[in-house]
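Here the complex is missing a single protein chain, while all its other protein chains stay put.
Naming follows writing order (A, B and C), and every chain is counted from residue 1.
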Amino acid sequence: MREMPPSNPFDDDKLKEECGVFGVIGVTDAANFVALGLHALQHRGQEAGGIVSYSPDIGFNSARRFGYVRDNFTKASLMETLPGSLSIGHVRYSTAGSKGQTQIRDVQPFFGEFSMGGAAIAHNGNITNADSLRKELIERGSIFQSSSDSECIIHLMARSLQQNIPERMKDALRRVEGAFSVVAMTRTKLIGVRDPLGVRPLVLGRIGDGWVLSSETCALDIIGAEFVREVEPGEMLVITEKGGIESFHPFERTRPRFCIFEHVYFSRPDSILGGRSVYETRRQIGVELAKENPVDADLVCPVPDSGTPAAIGFSQESGIPYAMGIIRNQYMGRTFIEPTEQIRNMGVRLKLNVNRALIKGKRVILVDDSVVRGTTSMKIKQMILDAGAAEVHFRIASPPTAWPCFYGVDTPEREKLLASHMSEDEMCAHLGVDSLKFISLDGLYRAAGEAEGRNPDAPQYCDACFSGEYPVAPSDMIAKGFEVKAAE
Amino acid sequence: MREMPPSNPFDDDKLKEECGVFGVIGVTDAANFVALGLHALQHRGQEAGGIVSYSPDIGFNSARRFGYVRDNFTKASLMETLPGSLSIGHVRYSTAGSKGQTQIRDVQPFFGEFSMGGAAIAHNGNITNADSLRKELIERGSIFQSSSDSECIIHLMARSLQQNIPERMKDALRRVEGAFSVVAMTRTKLIGVRDPLGVRPLVLGRIGDGWVLSSETCALDIIGAEFVREVEPGEMLVITEKGGIESFHPFERTRPRFCIFEHVYFSRPDSILGGRSVYETRRQIGVELAKENPVDADLVCPVPDSGTPAAIGFSQESGIPYAMGIIRNQYMGRTFIEPTEQIRNMGVRLKLNVNRALIKGKRVILVDDSVVRGTTSMKIKQMILDAGAAEVHFRIASPPTAWPCFYGVDTPEREKLLASHMSEDEMCAHLGVDSLKFISLDGLYRAAGEAEGRNPDAPQYCDACFSGEYPVAPSDMIAKGFEVKAAE
Amino acid sequence: MREMPPSNPFDDDKLKEECGVFGVIGVTDAANFVALGLHALQHRGQEAGGIVSYSPDIGFNSARRFGYVRDNFTKASLMETLPGSLSIGHVRYSTAGSKGQTQIRDVQPFFGEFSMGGAAIAHNGNITNADSLRKELIERGSIFQSSSDSECIIHLMARSLQQNIPERMKDALRRVEGAFSVVAMTRTKLIGVRDPLGVRPLVLGRIGDGWVLSSETCALDIIGAEFVREVEPGEMLVITEKGGIESFHPFERTRPRFCIFEHVYFSRPDSILGGRSVYETRRQIGVELAKENPVDADLVCPVPDSGTPAAIGFSQESGIPYAMGIIRNQYMGRTFIEPTEQIRNMGVRLKLNVNRALIKGKRVILVDDSVVRGTTSMKIKQMILDAGAAEVHFRIASPPTAWPCFYGVDTPEREKLLASHMSEDEMCAHLGVDSLKFISLDGLYRAAGEAEGRNPDAPQYCDACFSGEYPVAPSDMIAKGFEVKAAE
Partner (left out) sequence: MREMPPSNPFDDDKLKEECGVFGVIGVTDAANFVALGLHALQHRGQEAGGIVSYSPDIGFNSARRFGYVRDNFTKASLMETLPGSLSIGHVRYSTAGSKGQTQIRDVQPFFGEFSMGGAAIAHNGNITNADSLRKELIERGSIFQSSSDSECIIHLMARSLQQNIPERMKDALRRVEGAFSVVAMTRTKLIGVRDPLGVRPLVLGRIGDGWVLSSETCALDIIGAEFVREVEPGEMLVITEKGGIESFHPFERTRPRFCIFEHVYFSRPDSILGGRSVYETRRQIGVELAKENPVDADLVCPVPDSGTPAAIGFSQESGIPYAMGIIRNQYMGRTFIEPTEQIRNMGVRLKLNVNRALIKGKRVILVDDSVVRGTTSMKIKQMILDAGAAEVHFRIASPPTAWPCFYGVDTPEREKLLASHMSEDEMCAHLGVDSLKFISLDGLYRAAGEAEGRNPDAPQYCDACFSGEYPVAPSDMIAKGFEVKAAE
């Protein structure tokens, strides 16, 4: 059932992380910390956010809002409605199944009242068998309130015969396929779980006597929490305010497959993934890219802001000067409510402008993080040429994105991915640039710390968007006719 | 789980009807008709309203809003999101269990997606075994989204083994105790049901080739629909767009007990209940009141606006001139957001003012519909005396309200009802007026058309708020320790 | 210059008072009292309101808002910005010259900073030579911020050579023609002035040690102030916090001509005008009307709410029972933002409904306060006939409205007034009713306390809207070609 349509997002031709999660226990006014943590995770989901807290006096409380964290969860009048020392939160872009029509009831955390008390959950990732689970649950009398795949988890918990909530959560998550980093809470416990492959990140932090769970370390920094360790793939942590942490491994062990695109684009450059600075990995991608695909030119310019670290690395490796050839308007927001025709047609010019006096007559290398549909690359190329550049060379900090992600990233349908039906040369001709080169999959793995590159027999990362090799069969999609690449 | 608290209602010491329901099938842009119908039923619930519609193209749609119908459901931009020829709606005051903390998700209609399709329901009344039903459903894995008793119906439907929605609704409503007039819809059907006692009203209307269900006939008038008949107590109507109406009687038959307070106060004076003009019944109450409790005075003044018809009748019977001694500010709204201290303390003076030049030196009969806590009566008496009245006589158009209602009316706890612990004489002394008289229960029945008065062995109406005789045992309340008056 | 268009008013075919004014000095948080006073005067202007206050600490403060007083000036967060013991306020409908396009800067009080300090003024009435004054002021370099005629006063004050503000105000008002009741303030003084004819009302009240100026006495009641006396026509009161009241008569004396339509419709029935209860005058109009134009019928029904007092009088005089044949929806607001087509077409049915069961087969006398364009009368007649009335007789509590008002009342252009081009019989035929009768001008004067009726040589009231005899020549209108009726 649809409620009012939300404001139309301004499309900018990037893959979108769908969620960030954050939770804290054992601090006064925990929800304030959650708000700050979500602000630091805003890049993982800009459409909406929600916070749940619990206080013994007035029970569970929640607030869910469309828009940025800073515009909603900074207000004293709202935050006062979220008292207590235990709180979790969620930011989201959009969930599978309801793109462009998100309703406030799709905004997590989700809440369920069970006979032994309530629980709230926040989920980053995507459940690949959600359709069949949902069908089964509806047949048995569950009523879904949202179009979100994540709601299956709370219904599975409601029907579990286990007598406490952590055990019910284990029951539920064992039925679930796909990628999930979950932060949950009961009246007394903060819970964190990562799927066996560990596709999405989840880290543990310490703040005073309290504990923190977060998608990324950058959100620990903002509240002054200390980074303790990553939650392990397949691990469940159950944290109580006084009694500390219990660790469980409720799933069958398997070889982890962390999402390599978190290194390329999703995570913030000031986060630490797998013990490495994300910024440093991206700079190293630029170094590898310059080694693999050198070109003679006058300037190396990033496509702001995501291409910046790789452009710095490319400049350092190649010796070609780094320059800000494209300037980003910092007052550019993401959404427009009932925009004028002219605004609708402006596209990238609202956000980016070419530094004309700098670019004129120059041979320019543009470094971008990825090419998705190619629409933005086309416009940027045109802007650069209009400014009088002599040559335009694209260098892309990831391999060609040829396959959709089913593990919590918003990707266009396969046929809309430029690389799904064009070779590198065809893309170069399509974009009309002097050269276009992508980093190799091995080069990317090297930059991410795998000195030997990708192990084709047992890939160290999930790279399905580049390779088409899906570590978990996307069963709902297969049921709809999606053809997974045969293992070679 | 609580969301943000709503704005604080401005208490005015009246019993409040908790809901109005309306539905229409077979007209273009049905939701527009529902909006008009709800506007005409606004007196039955001013806190919030909701509308659901169905169109084959885009499925079920809904909008739920706090505030008046006229402020929300008159906007083209909102109504365009509710297309289709089948629609139902609901206005509400507040539901049992969550007074003063209504959340948007408590606002009906409620919706459930079943394996055979979706259904939406709007409920006027109150389910007296909701607590035990809710407990049982949660133990079996249902997740409640609201604090509303009405949500039980949709969960019971979800768990029914019947293969179509009307049958599931019969299943569900057979488990439910209390008072209910329900308007529901599927993708193709408009459904109306009334509980076996027929406590709350529900009428059927005709508009062109379409059909209408409404709490009251005044809402038929606003859309130009013809009043066909009342839905019978215990009857279920299932209406399809083309195929007409089917009537079922799914419950055991019992003697009807329509709420007599609908005649006294809840229903609009321009509605027709049981074949009688509500206005005319109220005027007749004034006539009976004047016969039972005459007094020598200069003026008969209504307490606006609910005392007006009875005051007219009192004047006509007594021959004492009718006069507008108290003037109502027509710009008075119901809610104030973060009011100043002064506004908070103004109380009734914001709404009513005495016609000083008229009242001065006069012996005044004030006719009001009821006395609940007596707080407003006290203030009005003081205003009249301050204006220099020589004598103040209260005449009340209903018997003493001594018992709470559990069938869909918001009443204070028993001990807060003035008549629960004071006799008529004690109330007169408490209010400090020259006389205070209530109509007798028999007088009220006579005014409502029962020439012989109340049949004590088989009362023709539900009059529990006056008599303490509850036609359906309020089992949740009894479980909490409420003592029902023993049958004599 | 236009700002954003305001919301479209819902036309209901009544003359509209254009303003109410209120001021208070010598009480703590004076602006709160002004807010309450304006709430009680809301019937004099529903489009917008403004309040100015002065506190020695932070100087003059103001807030101006579209919408009802109760929706804006009840909020603590707003009222806290208006501290001090001296405050004035204004409610408005719309000013000459900018109908339907009011901007926030048209909302009074107006403020001017002079070399000897600031002053704020609130004006009820209309300046009939505003166009020529404005032209002259612009030519000399004044910059107007609003389209309001009232702004001339503050510019005239700015250019006065007098050295204190009360003297500058005298200077300014001596240049002004037309009708004005002005409440003004400086840093230390509350000022009230009435034009020499005293067309618009203005009264003086006392609250504790403080003083109050108000358009009507009903606004004294709401704050618990005592009614002292009317400000005299042509009088200026200058009130200081400590030093009491000074009275001036800066204009040439003339015979007063108070607006008789204040008695008929504008003022609230609980106000006192010229020592008489407005309600009582209106009831007496009904008595006169019944004497002048009796008719055999079953019921006397008011057109709510303005016809009510006259209907009561008509019933009492004629002996025909009074009844509520038409019910008003009390949740009807005045404005709709981007309404649906259906709402736009509903007209009077959104607001009024016929009590069908009562009316059917009856001969009905409908008592209304006036007929302006006749559009509403036509719809009401139709509703009554649709409900099955046997006969419909209109009795109107004022003479035919045949001339526009130029003294602060919003009237349609002359040709749109039904009575400007139709006789009583023609109007009866046009409306299609069984009879239509207006009270005579003499009858109206008698009801208003002039036992001998109207003195044609020296009319006691301004009755230009009925008689076409304008006590002040409307010079701007005459310049535009309006033909004033020649004196006979």
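One rule holds for everything that comes next: a residue touches a chain if its C-beta (ideal position, glycine included) is under 8 Å from a C-beta of that chain, and two chains touch if they have at least 3 such contacts.
Remember, predicted model here, so these are calculated numbers, not experimental data.
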**OP:** May I ask you to name the displayed chains that the omitted chain touches in the full complex?
**Re:** A, C
Subject >> Among A:Glu280, A:Glu391, A:Glu424 or A:Glu469, the residue in touch with the chain that has been omitted >> reply: A:Glu280
**OP:** Would you indicate which residue among C:Phe66, C:Phe111, C:Phe248 or C:Phe482 is in contact with the undisplayed chain?
**Re:** C:Phe111
Original post:
Which residues does chain A use to touch the chain missing from this display?
Top reply: 29, 32, 35-36, 39-40, 42-43, 46, 68-71, 74-77, 79, 218, 221-222, 268-270, 272, 276-277, 279-280, 283, 305, 308-309, 312, 316, 321-324, 327, 329-333, 336-343, 346, 349-350, 353-358
Original post:
Going by the touch rule given at the top, which residues of chain C touch the chain that is not shown?
Top reply: 1-5, 52, 58-64, 78, 81, 104-105, 111-115, 118, 120, 135, 138-145, 154-155, 158-159
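Note that in this section only the chains that are shown with their structure count from here on.
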Original post:
Where the CA atoms of chain A average out and where those of chain C average out, how many Å apart are those spots?
Top reply: 62
**OP:** Compute the distance, rounded to whole Å, between the mean C-alpha positions of chain A and chain B.
**Re:** 50
Subject >> Two or more partner chains touched - positions in chain B >> reply: none
